[in-house]
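Every protein chain except one is present and positioned as in the full complex.
Order of writing sets the chain letters: A and B. Residues in each chain are counted from 1.
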Amino acid sequence: MSNTYIPIPMKVEKILAENPDRSLRTYDLSFVNEADGKNFHYVPGQFCEFSILGKGESPFGIASSPTEEGILKFTVSRTGSVTNEIHYLQEGDIVGVRGPLGNWYPFEKFKGKDVVIIGGGFAFTTLRSLLVFMLENREDYGKITVIYGARTPDFFIYKEELQEWDKREDLNLILTIDKPVPEWDKLCGFVPVVTKEVSPDPNSWCVICGPPAMIKFTLPVLLELNFAHDKIYTSLERRMKCGIGKCGRCGIGSKYVCIDGPVFSYEELKKIPDAF
Amino acid sequence: MVKIKKTRLKDFIDFVQQEYDVFAPTEVGKKTAFKKIDSAFEIIHDIVNTDRSPKEVFFPQSEVLFEYGKDGLKTPERKEKPIAVWGLRHCDTSSLTMLNKVFSDAHQMPDKDMFKDPYWKEKYDNSLIFNQACNTPLSTCFCHWFGRGPFDKTSSDIFVVDVDDVFLLEGISEKGKAFLAKYEKAEQATKEDEAKITELKRKAESFLAEKTDISELFEKIGKLWDEPIWEEISGKCVNCGACTFVCSTCHCFDVSDEGKKGKGKRIRLWDSCMFQLFTKEASGHNPRGISTQRVRQRFMHKYNYFMDNYGVHLCTGCGRCVQVCPVNLDVRELIKKVLDYKIS
Partner (left out) sequence: MQQLINQVKKILKAKEVDLVIGWGKGSLPFSATPVFIETEEDADKLIFDQTCRNNLTSYLTKDKRRLTKAYEKIGIIVKGCDSRSVVLYAVENQIKREDVVLIGVPCQGVFEKKKIAKLAEGKEVLEYKINGDNIILNGRDFESKYPLKDVLCDSCLTCQYPDAPEYDFFIGTPRKEVSIPEAYKIVEDFEKKSAEERWNYIKEEYSKCIRCYACRNVCPSCYCPECFVDQNDPQWIGKTPEVTDSIIFHLIRNLHIAGRCVDCGACVSACPVDLDLRVMSKKVEKEIKERFDYLAGIDINEKPAMATYCENEKQDFIMG
């Protein structure tokens, strides 16, 4: 019998501070044992428990795409005791990872369809996974629109990639910040307002991730635009421990975010009390 | 059905111990609990419900998941014999089957190996369960509300009835039958012995308090999420974990590391949805930050969510929570309140 509580050893290959105050860092991890890497099959939207022995575990969405072989990418914001410890890591350190856990974005259903990705702040992690995956298989999808908002230009993550994506013809990338700052030549305004302005085709599939307030105010915009309830997807965050539907922490209604989610459609969520 | 004289129980327990570690109701501190016994003399026979529930036999309050050190990770190697539990009443036997659902499946993906809990399975799958008829249910017992009864035999390996100066034993599962067959010293039970069971059963059932019909409970409680009833119910709760810790079916746990960076262990330990910090996120956000939300979660889980996922109420009616609650938040009254509630 496999033991899901045992973390897989991984090596920190690369650490990148995503913003000037260094509160957000992206970690590229490689598998210490080749066999572990071969057995690790994931798809965009899934998450892992990032394990620091002696401190504990914390769940993070996988930011890399399965098309990026050999590495797992996580972006970690410094908020609690485990994330604090993760921020002390140095390149070459060994950490533990349990996963892949949870369900995923329904990218199979996106085939041949237009897709809108809406993100806010540092909740762009699994959205990056999805976007990179779709761009690698570009011919499988219709129009791809990305609306990504952050408080200030500093708070975007994956800035280098954003620049590259911005240049692509086959991707409509819309970046927006909350308040104007000098030398910012993209949009200014909150994500719900920008979404309304961009007015994506309601026949598209939509994936939205961000702070609860952003989701709360963007959802009505999508509904007003006539998006079908079962075509809007989001990823929920809850405190988790086991990741396999036993420890009881991440329960919302009769669902567990760790196994029934983290990805839910709006159709499912509206039936679950207090999901937001 | 066979019988064993009470004066010869030690011999039988010795026989069980050749193959199993025997856990039975015994004294622990000033209270009673299912603990590993050395000899049959340690067993307390005349209590109905142990103070602590038997879940700790298979799901201890704290359990090492693995140790880590210079040589990497090491999972604890189980060197003990398999577990036999003597003296379980049917409420407790059924609580183990509920926990087994949690630790053996995940409701959507029962076939996937990754959702099986190896620590639980190693112990429970190889166990021998003696389910003892409950001759004298307490005033706090309400197993019959859930359609069970003090003399139910299901979900066990061997059914035991305490009759006068003998124990009558009946093999229920194949494993139980085979085990009993191996014990050659048992006498065959007579028709008279078996007749006594009927009488004991009738008497035990007469001790049970009035039954509340809970057939509508699942659906009704499911409609009350937004209703003010939860404020009324939770008003007196002080959010301690006493009910959840003595509960035979509560299974929420925490995972915590003990030790330093280079050497230590990862353990899991019972946690309680009654605790404020249970769901508090690192950001400070807490989806169940106030008492009312936590009380609602506990009882919705028991009488709605679990049914939704596993087809059974997560409650056996053992009444332990009724006995320990420091503010007398009686779950039976809660159920009645829910059933009587008029939705606004």
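Basically, contacts are C-beta pairs under 8 Å (C-beta built on N, C-alpha and C of every residue); 3 or more make two chains touch, one makes a residue touch a chain.
Keep in mind the model is a prediction, meaning the values are calculated, not measured.
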item: Contact list for the unshown chain, restricted to visible chains; value: A, B
item: Options B:Glu42, B:Asp162, B:Glu194 or B:Asp330, residue touching the unrepresented chain; value: B:Asp330
item: Touching the absent chain when the full complex is considered, from B:Met1, B:Cys240, B:Val312 or B:Leu339; value: B:Cys240
item: Among B:Ala181, B:Ala195 or B:Leu277, residue touching the chain not depicted; value: B:Leu277
item: Subunit A residues touching the omitted chain (full complex); value: 80-81, 84
item: Touching residues (missing chain, whole complex) on subunit B; value: 28-31, 46-48, 51-52, 61-62, 136, 138-140, 207, 235-236, 238-242, 244-246, 254, 256, 258, 267, 269, 272, 275-277, 289-291, 322-324, 326-330, 332-333
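Definition applied: only the chains that are shown with their structure count from here on.
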item: Whole-Å gap between the CA centroids of subunit A and subunit B; value: 39
item: Footprint of subunit B on subunit A - complex, ascending; value: 1-7, 9, 53-58, 79-83, 212, 237-239, 241-242, 244-249, 251-254, 259-260, 273-274
item: Residues on subunit B engaged by subunit A in the complex (per definition of touch); value: 65-66, 68, 72-73, 75, 102-103, 106-109, 113-119, 121, 225-226, 251-257, 259-262, 264, 266, 268, 271, 273, 278-283, 285, 287, 293, 297, 300-301, 304-306, 308-309
